[in-house]
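Left out: one protein chain. Kept in place: all the others.
Note that the chains are named A, B and C in the order they appear, and that numbering of residues resets to 1 at the start of each chain.
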C-alpha cells in the first residue's frame, strides 16, 4: 500500500516516532483484523468489546493520548506526533476507537477542567476503561444547538436535570456523558448553557439505541428524568458551556488530520476495487468514463492532503483561530460522499450485495462490504456536526462577510 | 437535417400548413443566408436592415402574425399553426425577427388595448414597419421589477414621464416603446404601475446602446426627461400595469415553443460540430467522455421537446394558468447553457477563435462562430427575465408551497 | 394518451396508492427490510397484485391479463414504487413482458395465465445489461453464471438471455428444475430479495416468437424499472416538502431557507421532466416508433438521476433523523441507488442517446 502522508517527517524526531509506532502496530494488530471489511462483517457488540480490549493494550504500551500530558496519563508528545499516530493507525487499518469522544472530551477536560477532574477522568478515558458519550443535540435543537431545552436546576449541592438528548452515540454502553444543558433562560440563547460530567448509572437516565441506516447500532437517544448531578461535576463553570465548546476548534483541526488518513485509506480501497470489478466485460479501471470519475475524487483527495499538510504546519507553528474550519468540514463531507458515489458507479448493479457478483469480476468481499458501508455512512457526513448548508452559510457570512438574511 | 418536431401534425390541418410554409421559406430565404453563422459574421446594423426588409416580404406573403386576428392585420390562424410556424422558421434557419417584442407587445395590445390602439399599432408591428422596445427594467429594479421608480404624472390630457430604463433591447433604433411607470406611489409596490405606448421621437427621450459581452449591440438604456405622452396612450388602464404583464403568460408559453425549435437547431449544430472537430487526434464524436457530455444535453433536449409537445397539447385544449412557467424558464436556461459548455469541451482550445484551427479538424467557420455566439449568449439566459435563483424561489414557494423567508 | 385514458389512470393509481397505504404502509415495509432472512414477499401485496390485475397489466386479455398499455403499467408501478413496496411483482411482470414480447402464442398461452393470476413467481436474469456468458448446448441445455437475480429463490420461471453468436436470445428455464442452483445473497436494499443463479446444463426453452425480442425487452424493462424509480422520487419529495414546512430551526421553518428551497425546486424540476420523459417513452415503445429506443434511454437516464437526487435530498433535508433506520428515507435511497444500475445506468443510456443523435444528424 502506498499512502502519501500529510505530515512531513523528514525531521528525525517525527521519523523515529513513526517507525517505532509502525513496528508496534505491525506486532500487535492481529493478522486476521487487517483485511478490508473485517469490522463490517462482525456484530456491533462484539466489535466494541474487541476494540476496547485492544485499546487497553495499546494504552499500556504507551500508545494513547499521544499529545496529552504525562501527569494525566498521556504520552506527553507533540501535535506532530499525534498526527503521525493518526496516519499510522489508518495505514495499519487499526481498529477505530471504542471511545470516539476522546478528541472532544479529552481536550475539554484539559483546557477547562479543574485539577481533580483531570486527575479523575482523563486516564480512564484514554485507556477506554470508561467510555464516554456526548449529549449536545436534542430533537428540536440540531443545527440550531443554542435552542436546546434540557434544563439543569441547582438544588443545594447538586443540579437536577430534565430533558431529552439525541444522536448520543453509543450512550447505552457508555459510562459517562458530557452533557450540555440550560442553566439560565434569560439573555441570549447561547448564553446560560452549562456542561456537565454525568455518570450514566445515575438514576433517571434512560438510554436507547437508534439504529443507523447502515444497520449499525451507534446513535442513541437519552431521556433524563430528575437526574441528580453533583455541582462539582460542572465543567468550565456555570453558564460557560458555549465558551467551552468554541474553545475546541484547534483540537478539531488535529482530529481532522486523522480523519483524512482514514479517507485516504478509503480511496486506496476504491482504487483497488476499480481493478477488481468488471463493467461491460472489462475491468472498471479501463473504462474512460469511470476513470474520469475516479480521477476527480483523486484530485479532491490530493487537495485535502495538501490542506492537511498546511494545517499541520499551522498547528506546529502554534497558529490560533482556524477560519477554514467550515471549509474543511464542508470539503470533507462532499469529497467523501463523492467517493461513495464513485464506488457505486464502479460496482454497478452489485454495489448493494453482501457478496460480489461472480459475473462482475473477482471481487474481495471485505472490500465490497467496507466500501458499501462507507457509501452509506457518508450520507450522514453532510448532516452531522452542522449540515453542508450551515457550513456554506458560515463561509459566506464569516469568511466572505456577506450579510445575514 | 432531421428535427423531430414538437407539434403533432398528423392532423391534416397542421400538415398542410407546414408544407405550404416550408415551400415558401425554401423559395424566399436567399441561399447565402442558410449556412450556420451567416448572421454572426455580419455587422448589427446591416443585419437588422436585411431582416426588416425580409419581414415585410414575409408579411406581405401572409406569413406573419399567424395567430393574430385578420381584422388587425394577422393571418387568423390557430396556436397550433403558430407553433408549426416557429418550428419551420428554425428548421429553415430563417433570420431572427428584427422586432423581437412582437410576442409580448402584440398580445398585450390584443388583450388589453382599446380598439383604436389595435387598429393603429398591430399591423405596423407585425410588418416591422415600426420596431418596438420594452421599457420595464431599471438600474435598481431588475429581478425586483415592482420597485421601479420611473414616474408618470397626469397633467391635463397627457402624462409627464421622468426616469431611466435599462436593458431596453434595440431602443435607439426603435420607433415605439412599451413602458412601465409608476402612476401611484401609495399602497403595495406592484400596484400603481401603468403601461404606456410611447413614440420614441417624443422630445426628452435619450436612448443609448450598451454593448453585449458577445460584442453585439442589442441592449440599451433610455433616459426620460419630462417626456409628454398623451393620456390615451395608456394601455389597459391607469394603475393596471401589473395585471397586464401577468396576463401574458399563455402567450409566453407559445413563444417558448418557438424558442425550443431554435435550441433544437443549436443542438443539431453542436452534433455536427462534434463530427468535424478533432480532440487528441481523433474526431471529438468518438471520444467516450465527450459522448457522455453530448448525450446528457441530448437527453435534456429530448425532455424539453416532450415538455413542448405537452405544452402545445395544453394550448390546443385551451388550458389556463401555466404553473410550470418557472420550470420551463429555468430548464431552458440551464439546458442551453449546458449546451454551450459542451461546445467548448468539444472545441477545446479553438472554441474562442474566429476561425477553426486547421490542426484540430476541418471545421466550418460559420458553425464555429454561431456556436461560439450561442455559448456566450447563454450566460444571459439564467439572468434575463428573472434569474435562475428567482425561478427556483418561485417553484419552491408557488409550486411546492414552501414558506417564504 | 386520450383524456379519458388519462383520467382512468389517475384513478387506478390513486386506488393502488390508497390500498397500499392501508395494507402495507412504510412501517410494514420497514419490518420486511428488518427481517433480512424472511422471504421479502408480503402476502397481501402479492394477492392485491393478482386480484387488482397489476401483474397482468400488460398481459393480453385472452391470457388472463388486462391487455393494457405500457403507460398503464408505468402508472401501476409508480404507485407501487411510491410505497417502496417489497415483493416479486416487478420481477414477475418483467418476466411476463419478456414472454409477451418474445414468446410464441403457444408459449404465451401456457405461461401467462398463471402469471396474471399470481399463481407463479417469475424472474429475469441479466437486468444489469453487462454481458452474461450463458450458452445453449445440445438439446437446449443451458450453462453459465446468471449473476444476481431478483427473487431467485422464490421464482418458478426464470427468463435468461443466451448468447447465440453475436445475437442474444431469450430462453425460459424451470427455476425449480434440474441444473439450476441458487445461492441467496443479502442486499443492502431490504425491500427485495436476490440470489446468485448458476445453470449447469439446465433444460431450456427458447422464446421462439421473436428471436430479437431481447432488444425490445431491455427497453421495456428500463421503462418499467424507471416507473418504480419515479414513484420513489415523487414520494420522497412529497414527504420531504411536508417535513421542511414544519421543522423549525433558528426560529423559522427549515424550508424557508433558499439553501433548502432551491435544491428541492431542482428535484421537482427533475421529477417533472422524468415523468414526462417516461410516459412519452412508454407510448413510443407501445407504438414502436422509430426513435422509441432512444426515448427509453432518455427516460431511464433521467429517472435514474431524479430518483437518486430526490432520495438523497430526502435524507439530507430531514437532518439527522433522515439517516436513522426507523425513518423510511433510507429505504427510498437504497432502492433508488439499486435500480439506478438495473436496465442501464445513466452512462449506458447517455452513450446510446449520443450515438443516436450522431447517427441521425447529417
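Quick note on the criterion: contacts are C-beta pairs under 8 Å (C-beta built on N, C-alpha and C of every residue); 3 or more make two chains touch, one makes a residue touch a chain.
Keep in mind it's a predicted model, so treat the numbers as computed, not measured.
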Sole contact to the chain not displayed, among B:50, B:160, B:383 or B:399: B:383
Selected residue (touches chain absent from view) among A:42, A:70, A:154 or A:306: A:306
Which residue of B:212, B:228 or B:275 touches the chain not shown here: B:212
Which residue of B:57, B:352 or B:398 touches the chain not shown here: B:352
Option touching the unshown chain, where B:152, B:166 or B:222 are the choices: B:166
Positions on subunit A where the hidden chain makes contact: 1-2, 4, 267-268, 271-272, 274-275, 285, 288, 291-292, 294-296, 298-300, 302-304, 306-307, 309-310, 324, 327, 330-331, 389, 391-393, 395-397, 399-405
Hidden partner interface residues of subunit B, rising order: 137, 140, 142-144, 147, 166-167, 210-213, 215, 219, 278-281, 289, 344-345, 348-355, 357-360, 372, 376, 379-380, 382-384, 387-389, 392-393
Sites on subunit C contacted by the missing partner chain, in the whole complex: 257-259, 262
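To be clear about the criterion, only the chains that are shown with their structure count from here on.
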Furthest chain, CA centroid comparison against subunit B: A
Inter-chain centre distance, subunit B versus subunit C - centres from mean C-alpha coordinates, in Å: 41
Approximate Å spacing (C-alpha centroids) for the pair subunit A, subunit B: 54
Interface hub residues of subunit B, defined as touching at least two other chains: 288, 292, 405
Contacts with two or more other chains, residues of subunit C listed in rising order: 257, 260, 347
